[in-house]
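Note that one protein chain of the assembly has been removed; the remaining protein chains are unaltered in position.
Chain lettering (A, B and C) follows the sequence in which the chains are written, and residue indices restart at 1 in each chain.
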Amino acid sequence: MSILRDAGLILGKDLRLEMRTRVIAGQVVPFGLLVLVLFAFALDPDRRVLSEATPGLFWLAVLFSTLLALQRAFEVEAGDGVPDALRLSGLDPAGIFLGKVAGLVVHMLVLEIVLLAGVTLFYGTTPHAALLLVVTCLAATAGLAAVGSLYGILSAGMRVRDTLLPLLMLPVVAPVLISATQAFAAAYRQASGSGWRWFGLLVVFALLYLVIGMVAFESLLEES
Amino acid sequence: MNPLFRMHPDGTASRASRVFGLVLLVAVAVFLAVALVISPPDSGPNASENSMGDLVRIMYVHVPVAVACYTAFFVTAVASVAYLVRRSEGWDLLAAASAEVGVVFTVLTLATGSVWGHIAWGTWWEWDPRLTSTLLMLIVYIGYLALRGAVLDPVVRARRAAVVGLVAFANVPIVHYSVDWWRGIHQPATISRLDPTIDGLKLFALMFGMLVAIAVYVWLMVHRFRLEFVRARLEEQGLDTALAERRAEAETASGANPVTAPKGAS
Amino acid sequence: MDVNTDGPDDRDLEDGGLDLTPRTPPAGAAVGRTRSMRRWGAVGVLVGLVAVVAFVAVQARGASLYYRNADEAVAQRESLGRDRFRLQGVVVGESVDDGNAKVFQVAYRGVSVTVRHTGKEPALFKPGLPVVAEGSWNAAGTEFDSDRLLVKHTEDYKKADTGDYEQQHPDRVPANDADSDTDPTQAPSRGERPDAS
Partner (left out) sequence: MEPVVNFRQAVCLLGRFPALAGVDLTVGAGEIVLLAGPNGAGKTTVLRACAGLVTVVDGEARVLGVDLRADPRPVRQRVGLLGHSSGLYADLSVAENVAFWARAGRSRPADVDAAMARLGLDGRLAGVAVGRLSAGQRRRVALAVLVARRPELWLLDEPHAALDQQGRDLVDSLMGDAVAAGATVLVVSHELDRASSVAHRTVHLAGGTSVETAGTAAGAGSQPHPVELVP
């Protein structure tokens, strides 16, 4: 499958770039932790409030960090002549899209592991349903990365990219925020039954945007 | 073109749209009379179980503008698909014009709904699924307009806006069915069901209001579309001049070189 | 040195085996692939959209995000504890003002809850209309202490007709006949119903 081959190439390139520059590890992950700390300041050091609000705060921190990771991911592709080079490369546009999504997913999963450790440590919350927690992270991250990559290329090459991207993307990912928060809330409580329903919604959302991205990416890659 | 639809050289009106506008003006006046005076208040022996009194009159504006904003965003989605298939400028302009009017109607929907909510429910705003999803829909379409304002090249703008205009429409059914799918404070549908739970003059006022609101949307949208169309033509005129100027550059350049015969004599 | 047989043979030693013979990709392969992929993709998007709508309609409906009905609030009284939540039910009977709070009954599917509301109440508040009260169970778990009251008016704008009221609204309880409700499916929650009197 040439799509998967091309996606693998882009993924490998993005991971190598991260290895060389450490932007995610050195800047985005600390930013996510900083957001967690700021939430704690804003909500007073009342552990009860913090632990009750943990699912929402966690996913808000992820969302804000995702915006930074996205801007980094598409700043790289806007470099010196790179958009032209991508168009001339012969890479399948759908493969490029999947590769960018995969790269973002890897970076964000690392971020989420750190943030999970952060909320456990700072907010004193411990999950009851670890499996639900893990699969929710996977599905929600895939959805966020798919929407993010779609809107990332959509706002590529614009002078106002950095302000337009959040405005376009955040309302669209609102269902991810709601579903992931609800699934997490279920995982942190004893009863995780309703959490699986929300997980299902996340999977459907991610699949939908992956398909939309694969179809629309070619058109959006043109003349950016 | 039929002279009825030919635009006036100094504006965006044609003879047909002027007549349409005048009829619309009369219709709005009649509608206001029906909605505010002629139709009965929801009180007295014929009151519904809610007995809202004069409050019910907000519905004759609120529901029609909501229907008009659905219509506007539906037209945007259809025009976006048509643009992606046909790649013609007209569809792109139609999508833009419709979304712009749709945003105005969405704001009106939220504003009238807020007044209603304050009086009937006891709150200006509530995080109810219908209200929340409507607000998100509004922001999505504001983002659509921001995208259109940000990209300069018309072809790039059209292509990107078409993708967003299509994806954004996913909000509309969610907004409409949110009252059935999830629990909220907002009432479920009154007329878009098999057995409308409204009758008499109230039903007439509501249906008449919808007709008027959609007509107002069409009128606004047509003028917005024409404005964009004229603007595009203006740019095209500029293009012809630019082409001529560009070719003239060559004439001067080759004029400096006596041996060459200028091109473009054909 | 790697000598390519289809390359030019006049290369000197310095070019390190560089072969510049143009590569010709199979004609039209890439384009045909993307074309058909895009067509299938469009179908995929449509199928996906339908799936989402169907999924949301089936799976996510009735999620208790916004409020709990009176019967659910009673059934979940233990796990709710003193957590804040919204309670929905139809106002049954007249409300009594005991000086600092307004006390009334709300009912849903034959289960009624006493609400003690402090604060404003909306203009439309009256018996027979559903309300959403925001607050928590009191310490004893017998009454619902509310500080925010919203009227959830119905979608019915026809002339009120009390004749087939119950038939039209099986989930609503007209004036104080909750005790006569003998629907067996409601039995478990009714057993926990706090005494309304």
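We adopt the following convention: a residue touches a chain if its C-beta (ideal position, glycine included) is under 8 Å from a C-beta of that chain, and two chains touch if they have at least 3 such contacts.
Keep in mind the model is a prediction, meaning the values are calculated, not measured.
*Asks:* Name every shown chain in contact with the chain that has been left out of the document.
*Replies:* A, B, C
*Asks:* Of the residues in subunit C, which ones touch the absent chain?
*Replies:* So the residues of subunit C touching the missing chain come out as 2, 7-8, 10-11, 15-25, 28, 30-31, 34.
*Asks:* Which parts of subunit B face the unshown chain closely enough to count as touching?
*Replies:* Looking at subunit B, the ones touching the missing chain are residues 152-153, 155, 235, 238-239, 242-243, 246-254, 257, 259-264.
*Asks:* Please identify, in ascending order, the residues of subunit A that touch the omitted chain?
*Replies:* Those residues of subunit A that touch the unshown chain are 6, 9, 13, 16-17, 20-21, 76, 79-82, 84-85, 87-91, 223.
Heads up, the rule we're going with is that only the chains that are shown with their structure count from here on.
*Asks:* Averaging over Cα atoms per chain, report the distance between subunit A and subunit B in Å.
*Replies:* So the centroids are 33 Å from each other.
*Asks:* Take the average of all CA coordinates in subunit B, do the same for subunit C, and state the distance between these two points in whole angstrom.
*Replies:* 29
*Asks:* If you average the CA atoms of subunit A and of subunit C, how far apart do the two points sit, in angstrom?
*Replies:* 25
*Asks:* If you look at subunit C, which of its residues touch at least two other chains?
*Replies:* 49, 52, 56, 60, 63, 65
*Asks:* Among the residues of subunit A, pick out those that touch two or more other chains and give their numbers.
*Replies:* Counting only residues that touch two or more other chains, subunit A contributes 212.
*Asks:* So in the complex, which bits of subunit A are touching subunit C?
*Replies:* For this pair, the touching residues of subunit A are 2, 90, 92-94, 182, 194, 197, 200-201, 204-205, 207-208, 211-212, 214-215, 218.
*Asks:* Inside the complex, what are the residues of subunit B that reach subunit C?
*Replies:* Listed in rising order, the residues of subunit B that touch subunit C are 42, 45-52, 55-56, 59, 119-123, 126-129, 170, 173-174, 177, 180-185, 187-190, 197-199, 202.
*Asks:* Going by the contact rule at the top, pick out the subunit B residues touching subunit A in the complex.
*Replies:* The contact residues of subunit B facing subunit A are 84, 136, 139-140, 142-143, 146-147, 150-151, 153, 155-156, 159-160, 163-164, 167.
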